[in-house]
Structures are given as C-alpha cells and as structure tokens.
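Missing here is one protein chain; the remaining ones are kept as they sit in the complex.
Labels A and B are assigned to the chains in the order they are written; within every chain, residues are numbered from 1.
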Amino acid sequence: MSQPFRRASGGRIDRNRPLTVSFNGKTLEGFAGDTVASMLLASGQHLAGRSFKYHRPRGILSHGSDEPSALLSVDWRHDRGPGYRDPNNRASVVEARDGLVVKTQNHWPSLALDIGAVNDLLSPIFVAGFYYKTFMWPKRFWDKVYEPIIRKAAGLGEAPEYPDPDHYANRHAHADVLIVGAGPAGLAAALTASADASKRVILADEGAEPGGALLNDLTSTIDGQPAMDWVEDAVATLDGRENVILLPRTTGFGYYNHNHVCLVERVSDHRADAPEGLARERLWQVRARQVVLATGSHERPLVFENNDKPGVMLAESLRAYVNRWAVLPGDALIVVTAAASAYRTALDAKAAGMRVEIVDIRLGADCGPELAAARDAGITVRTGHTVIRALGGNRVGALVVAPIGTDGSIGPKLTLDCDCVAMSGGWTPSVHLFSQSRGKLAFDTEIDAFVPDKSVQAERSAGACRGLYDLGAVLADGFAAGSDAIGGAASPQPVEASAAFTGFQPVRVLPSDADPSRIKAFVDFQNDVTVKDIKLAVREGFESIEHVKRYTTTGMATDQGKTSNMNALGLVAGILNRPIPAVGTTTFRPPYTPVSFGALIGPARNELFDPVRKTPIDGWAAQNGAVFEPVGLWRRARYFPQAGEDMQAALARETKAVRSTVGIFDASTLGKIEVVGPDAAEFMNRIYTNAWNKLKTGGCRYGLMLREDGFVYDDGVVARLAENRFHVTTTTGGAPRVLRHMEDYLQTEWPDLDVFLTSITEQWAVIALQGPKARDVLEPFVSEIELSETAFPHMTVKTGSVCGVPCRLFRVSFTGELGYEVNVPADYGEAVWTTLFNAGQKHGITPYGTEAMHVLRAEVGYIVVGQETDGTATPDDVGLSGLVSKVKPDFVGKRSLSRPDMVAAGRRQLVGLLTKDPNEVLDEGAQVVKDPGQPIPMKMIGHVTSSYRSENCGRSIAMAMIDDGRARIGETVFATTPTGFTEAVIAPAVFYEVKGETADA
Amino acid sequence: MLDVNLASRAPALAPRSSDAGVTVAPLGPQGRLSLRIKPAALGDDTAIDGFDLSGPINSRRSAGDGAATRTALRLGPDEWMLLCPADDVEERSEALAAALNDTAHSLVDVSHRDVSFVVAGAEADSVINAGCPIDLALAAFPVGAATRTLLGKAEIVLTRLAEDRFTVTSWRSFAPYVQGFLVEAARHQL
C-alpha cells in the first residue's frame, strides 16, 4: 500500500527514514515519526476494527491515548518467535517502526466482512442490562450453556497464548518536583522549577516527543516565534540542566499516597534496533516533594446517529494528522462542532488542500472571531444546524444536516457528501491523576467541566487540565505552577502568545427528529454504549451515575471513558433534570491507561520471583538426588529417593535407618536467635512459659512460647551457653515473627532490661545426626568435647571443634533416638556434612529429609507448631501443660490461660487416631464425627492434624485434635475420606517406643 | 581427636559479575561482629578496640588501613556492625569483650551469616534503585552512609563507599537472589 494521502511536505516525520509495517498481512508504508494510525490514514485505510458488542465497523477517533476504537493486536518482535504479541493496542499511540506486525480484532472471517455484525441487526435485544436480564434462568444453564458462550464472546482481542518473554525494569526515583505532561504548561513549569539547579525535576510525557498540543499547531506563536520553536528551545534548555530528567514515552498512570506516583516508560517498543534482552518497559516509582499535573484535556465527541462511522474523528485529532503527520484523512471534510477550537482544524485542513465545510450547532451570534476567520478563508459555515445522521458503510460518505428552529424544531434536511468528519463537543480537563490523589473536584459551569478544587497532597494542576484553554493563559499558569512547586523562589516569566479560539456550547445529544428508539448514537465507543442504553437505565431507576455506569458499562472500558464521561454525565443530568454537580461524577481509578502486567511485575519473575533460600548443604542434597519442597522461602530436601523408589519407599527406608543405625539431616533452616545480656535469663522467663533461672550453663531446655492471648506461638530448644547468653531455636517458618515478637516486648514493655537479640539463623549450618550409631559417627571428628553419656547427657550443649572448625554441639533429639545437632559456621557446613556422611558409611548412615523427620517425630508424639496448633490451642490442649511454670508470677500469655473459656471443659485436645484398617492413611485436615449416620449438618468433634504411614510402627498413625479428646481414648470415631467415612480409634498420641539408648535416657 | 582443619570454607556464591557498565562483584569472607550497646551505657568513649563508634545512626566509620582496617556501621540507636579481616575476627571478638567487660552489651559473630557485593560504576545508584526504594542522591545518602533497607524482596545493608561505589550485604541464603537482581538491573540501566 502506498501513501496516497501523505502530503508532499511538512509534518514531524522524517521522509529520509522510510519504514514498513505489516497490517493484516499487507505492507503499510510510512516514515520515522509515524504512528500506526497515521500510516493507516496515509494509505487511505480508515476501517481499523470491529466494535465490542455490535461488531460495527470502526475507524480512528483520536490521535492519542484516549483512542477508544482503533484497537490492534501488535506483534512487537515477530522475528524473535512467539510471545511478543499483545492485544488492544491503540493504533494512535503505537509508534511505527520496521518489523511491527499488526492485526485488527474482533471480526470473522475478515475485517471488511464480519459475521458478528449480525449483532448490530439484533441490537434491539442487546440493550443495557441484557446480560443481567437474560441469563437468569434456568439455573442449570449457567455453567454448561451461558458461561461458555459469554466467555467466548467477551472481550476485545485475544489474550496472549505464550508467557511474555520480554524483560521489564523497575526504578525507584525521588524528585523535588515531578511534572506529569510536557505540553506548554508542563514545559513552562519545568523551566521555572528547574531554574534552581539544586531542585531535582522529573518531567514525564506519554508522547514520543514533548510539546503536547503544540505538536499539532502550525499557527500559534509564543513571544513572536512559532510555538514549536519555543518548545524546541525549552527542551534544549531542560536537556542542558543536570538536575532535570526528561522522560518521553512515559505515562503517569497512578497517583498514590504521600506523592508516590507511578509511571511506565516504554523503553524499547519503538526501537527496531533494540538489542534482545533490553527491557521493554520500565516502571518508575517516583516519590516527589511536589507534583505539577499538566495532563491536558480530552476533546468530546458529538453524539448523533452513526457517529461511529469510520472517517468520523475528533476535530483536534484530524488537525494533528494533517499538521503533525502530514496526512490528509480525506478529500472532503465536514467539521461538525459546538466548539470554537474546531475552526482551527477547518482552517488548517483547508490550507492543506482539503475541501472543507463547517456545521456549527451554535447560532452565529454565539460564535466568536472564529466564524469570520473561517468565512474569510472561503469556508461555508452553517450555524444553528444539527446533524441528523451520518451515512455510509465501512466509511462515512455523507452527513444529513438540518437547521434548528428557534423553537427547537428540525428544519429541512440537507445531505452533504464527505469522506471524513471532524467533530468537537468541547473539552474535558484530564483530572484523572488529580482525582486519584484524592483531590476534590468542583464543577465549573462556565466551561461545563469538573476541575480540580482542593488539593489533598502536595500538588497543583496547570493549564488545560484545570480548564485553561488559551495558550497564553496556559503558559502563564505553567510558569506559575513551576514556581509554586519550589516555594515561589523563581519569578513567573511574562509570556506573550497568540490568541486561541476558545469556548464551546455544551450539547449532550444533537437535536434530531428521528425515532430515538431506532437509532444508534454512541456515547461510549469502546463499550458500545448508546444514548438509548443510558436512557433505558435511568428509566429503570438507576439515578446514581455510579449505578448507571455499572449497569450500562459506560466509561468502564480500557479507555476509562476519557472521551465519553462528560457526555454520559450530561445526558443523565438532562434526563433527571438535575444540575451536573447533583448527579456527581464517577471515581477515577488507576491506571490512567492500560499497563502491562510485565511493567507492574518488573524483574520479579522466574528465579527473581521470590528469593529461594538454600542452606549451605543444599548443593550436596541436589547432587545426591534430593526431592525438594518449599518451606516458606526455604527450599528443603524432602526425601532422598534411590533408584526405583517412590516417596513412600524412600520414607520407609529413611525412617527405619534412623531407628536402626543412624540418619543425617540438614536442620540449618531452624530459626536461631542469640539472646545476650545481664538480663537474658529474666527476659527468657518473661517470654517463655518455662522457668529459666535453674537452667545451668551448658544445659538445654525445650521452650514453649505463647502469645498474650494464651495460645501457642512457637517452640524450640534453648541452650544456655553462658550465664548471660542463650542460643534460642525457633521453628523454620517462625524465625522472623518470633524475633519480632521478642523485640516488641523488649522495646515496648521492658525497655529497662539489658538484653539484646541477634538473628544467627544463617550463621550456623545445622547437621542432625540421629540414631543409635550417632555417637559412633561423630566421635572421631570431635575435639575438646567428650561425648560419653555421663559427660554429655541428653539436653546439654558444648562448644568445641568438629572436623577442626568451631562448633556448638547440641545433644538433642527430635526423633526420640540418641541425637546430636552439630552447629558449624555456615561456610563449613557442606564440608563437615560430607566428612560425617563419608565416615558414616560403615555405620549405615542414611540422609533423610523433612518428610521422614515429620514421621519420626510423630511416632514419638512430638508436635509441630502450626500443624497440630492453629493459633487457638493452649499448652494444655496439646498436652504440654507440664512446660507451663506454676510458680512464675507472670509471663507472656499467663493471665490468659486462666480466662474462663481457656479452662472450660470439653476443649479440643491432642490425641492419636488409629485407623481400623492399619494400611489406611487418613487425610490431614479430615473432619472427625462420632456417628456418620447422623443427619447433615453433622456435629464435627475434631480434625486430623498429622497423618503418615509409619514403617517403624508397621501401620498408619495419625494425630488429631478432638473435643475432650484425652477423656475419649478408646472410643471409636469416624473420619472423612474423599468418598465417605472410615473408622478409627482414639489413642494416646505416642505410637512408638524407642529401644536401647533413648533420647530420654 | 583431630586437630587438623578438615573443612574448608565454601562461600555462598561463585563470582558472577555483571558485564554491563556497572559491575556487581561478590566480596570474599570478612569478619563481622554484631555489637549492641545502649548509647547511655556506651557513654562518651566511642573508640573501642580501634573501632570508631562515634558515627550517627546510618553511618559508616572506618579506622586504620590495610589489614588493620576496622569499620563500624551504625545501623540503629544501639546497633553496630563491626567489620574486620576474616582471620582477625576471633582476636577482635576477645579484645572487644575485654574492653566492654563492665558494660552491658552483646557481641555476636555473624561472619558466616552475611554476604557482601560491591556495586560500582557511574550508574551504580540507579542499578540499586531498581529494587531499593530509598533516595540515593548524594545529598540524601552521602559517601559514608550505611543503612538497613530492602532490595526487591530481600533485606540488605547498603553502604556508600564513594559516589559511584556501594556495598550491598544480605543474609547468606538471600545472596543469590540479591546478586541476580543486581545483575539483571545492571543490564537495563539508563
């Protein structure tokens, strides 16, 4: 496709840099500086997609991020393989470059001939609330019939089918002044705000180049020069200032608390030469002392029958295509307007060689100097006229217009041929970010728009986004805003700019004598919401604009109703005969424009999704075939299958080895806290339920910790290394919260205590040797420590050396067997492990994982906090009342233990469950009932907390929390299974009796 | 009984520098002692065993040079991280304990707990700001600053050695994540 509608000269395109883009398989030609939209128009292609609901042909409405209609599927890097395609890109903001592959959406079999367009003919049934009203019954149709159909029909475009292979970057930044929008107001604000070199200024604009509306403007002057010369000077000045970061292609999409503003920068989509792996987008999280919003305004469409025909555009957008992109969107233009600004479009289009007529809704007397300017240029202007409808198929071909009588009557109709239409219903300030900042809006009747009122955060709006449309006023406002943002230190610059055509007469729906029930005049183009839909919603009783929005979906598309909101609002106000402020406005929520998931996620994917914490022994485990499981952020070895073994077989072997010879287990993830200071023992007394004063140096004790509400919080072995020094262990998952819990009490309740807490979880690798042969394995490698039973009994600790490196050696057991936990500095962990493992071969040493650890501890009835307990278990509930000191006057949680409900009879208590069939393993979490024959809802008397196949017991074992459980030992109960119930007997929660030298010897 | 050293250190990481303009290089083993003393108990004598504890919260103070360099990072009102050569840590530990004998304090060896990187290059600050939310402008985080903060989902201790040179320290098991994060960020620097 060549470029028949490209002008021979002019525009902000580089004719020396031609490029091509694939569009529905055809080749579009264009130049550097083009967007896909401008290339389509240059080729004469207005039809750019099919609408959401009715599949109506749609063209290009705008030239910016407010585009609701021309939504394309774009494959950004077709040459790099699949996965680079995403849907619903606005053609008006996709910068053209070689290699883009774009396709239109929402049609079959082709864009020009679309079967789905039958919806347009069926439209009388697709009214507002259609889905709510239709898919009510029969109920059984929901999942089988309605939902599949609705899902298939829902949405525009196709979701990507591959994981996104692109990279996305993230950047936290700080600024004294953040300016969003680099049009005349934003540039002016940046100039004054950054004049003081000590102020850090960030100026961001969503466009490819700064300038805003001035990029479309060939006629305005600033200080006697063409406006774009001023822009270029301003940008050069800002570029030269080291305190300024100028970010083009960067959209401010979210304004959050305390001047935290999120922007997304398009880093590489526009670059044909972008190296593979370069970030596609960068999320900027800016914390600004002051913010200037210079976000401009959106033009309003006019609402008349068939106002969605391809070729019908916003007036300023048509001017942008003519001036900025040197494209004539047609030969014969009709400008339909209620606003003065559209006359500039007419004049520029005429100057560019188009045939131009103007239809103005306003009476001649209501017009300003624009009217004479147009007539002087030889343009026919019909004032006081309305548009009845647009005619045409896939492209507008004519407008039917008529004069409006003084009584509102419609005069004789006239059909005006055309191939493009520029419409303007006036302007709406872009108050999205201001509103997101929680600022309150005020309705300005003079300009028929909501404008920023009271700021809640340190921000101010400047220029068109607060309803100023005259260039001189916009610039002065920008300078003043920049000055204000730095505390008024810089003096506002006087500026002289040419006068602009401003002012408009609000018109909600163009007057017409057509039957309103038979026509489609679109308010929201992207969601296919018509005047008829909104009228119906109000008629059905939806008066709140928030309800109308949800019922009709107006303003709920990805364009957030940028072009449609004021028309919808005005329409509702008109029907209800209320002033607009009484109807209110809908809430503006982030994001301002659609943001890719990639940008929000940034680098947090794959190995950077979460830290995967590995122990010093993880490498050995991986080499030796461990199957891993995540435990919090940790990756732990779950079991070590040998050739041909499944988990159950590996477990059987590992658990038997621990009880018959010796097992070796990586316990490095155990939380560890060093508690040091003169008041260490007193602190321990207050935090734990146990008493610590009598624990001698070198002794260990199993400690139980409660929350203030009396429920079990954590547990672990504590060693007293010295009078003033304890080595505390916590559960793997509990380490951070236990430290926080301790610090909380220490700092806020007992600041007088001289004791300090240091996390040493990662200082020490912990190697557990468990089993009858544990001492035999360890003995040859230990120096300065005697291992004999008398010298080193159960629940003691010694420091010395293992394999020549310093160690803290614990004689402890979580299996019931003879056991040691060898703590060595982390970097030595793997070497010590390997040494012990190799030397243990002659004793039958077997590495075991977390799964075997769980089985072994359950066999001897040890609980796991967080498995047996769920935050509502007292020490007595889990059979640990013996660990609660009776003599200490106070400890955290003590008072709660005597609250009436905590001592009430019938509490759920820890017991064992033995299934009638010894080979049946209950589900953890299974509910327990007394009588499975009782009517539903049944009374549940408890639940299973742990359940395993135990090779050492020769049967399945389970732990459960049962109402009044300890008094029910011997009773038969029933536990739920996936298919029903199974019979079990309540038993003590100890299943295995350790033989030989036990932990408790 | 064995008294030979059978075990050699296996650091958490193999070197994996970024090849971009900003380099991310793991530091070798270092002596690290976590020292806690209430400021009132410390009093005016802020030079302990050659460590300068006089810096304000979130600062780094270095004394001595070469192998005798002793660095103190003040990370909180009553918390210092003391850095010394790896083979000096036992001696320092004993000397510090002796010097503070009459003062309520806590001294804990965490040499194996932490892993450090040096991030260097003209855009080192923006590479760190890819995941660290604090202001790294020279005025806000000057040379000699040191603080605990975040990098992505990991907690780090960040110090500034020079305008374009930082150290990033994390717990051992977070180090591969921190390294990967920094190397990835360095690829996309501005």
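Keep this in mind: a contact is a pair of C-beta atoms (placed from the backbone, for glycine too) under 8 Å apart; a residue touches a chain by one contact, two chains touch by 3 or more.
As a convention for this text, contacts and distances are computed from a predicted model.
Q: Can you tell which of "ABC transporter permease subunit", "Transcriptional regulator", "Glutathione import ATP-binding protein GsiA" or "Sarcosine oxidase subunit delta" UniProt lists for the chain that's not drawn?
A: Going by UniProt, the chain not displayed is called "Sarcosine oxidase subunit delta".
Q: Taking the full complex into account, find the residue in B:K38, B:R148 or B:R165 that is in contact with the omitted chain.
A: Spelled out, the listed residue whose C-beta touches the missing chain is B:R148.
Q: Consider the whole complex, including the chain that is not shown, and state which of A:E708, A:E784, A:D870 or A:D923 touches that chain.
A: Only one of A:E708, A:E784, A:D870 or A:D923 touches the chain omitted from view, namely A:E708.
Q: Who touches the missing chain here, B:D49, B:E79, B:E123 or B:D164?
A: B:E79
Q: Which of A:D331, A:D890 or A:D917 touches the chain that is not shown?
A: Of the listed residues, the one touching the omitted chain is A:D890.
Q: Who touches the missing chain here, A:G25, A:G81, A:P900 or A:P978?
A: For the chain that is not drawn, the touching residue is A:P900.
Q: Hey, which of A:T748, A:S788 or A:N919 is the one touching the hidden chain?
A: Per the contact definition at the top, the residue touching the missing chain is A:T748.
Q: Can you list, in ascending order, the subunit A residues touching the missing chain?
A: Contact residues on subunit A toward the absent chain are 256-260, 285, 287, 438, 456, 708-709, 740, 743-744, 747-749, 751, 889-890, 894-896, 899-900.
Q: Kindly note down the residues of subunit B that lie in touch with the hidden chain.
A: Output for subunit B: 57-58, 75-77, 79, 133-134, 147-150, 155.
Basically, only the chains that are shown with their structure count from here on.
Q: Which of the residues in subunit A come into contact with subunit B in the complex?
A: Its residues touching subunit B are 167, 169-174, 200, 267, 277-279, 282, 285, 287, 602-604, 607-608, 610-616, 619, 633-634, 674, 676-678, 754-756, 758-764, 780-783, 801, 803-805, 824-832, 835.
Q: In the complex of these two chains, what residues of subunit B are touching subunit A?
A: Where subunit B meets subunit A, its residues are 1-12, 29, 34, 36, 38, 41, 78, 104-114, 126, 129-135, 137, 140, 152-154, 171-174, 176-178, 180-181, 184-185, 187-188.
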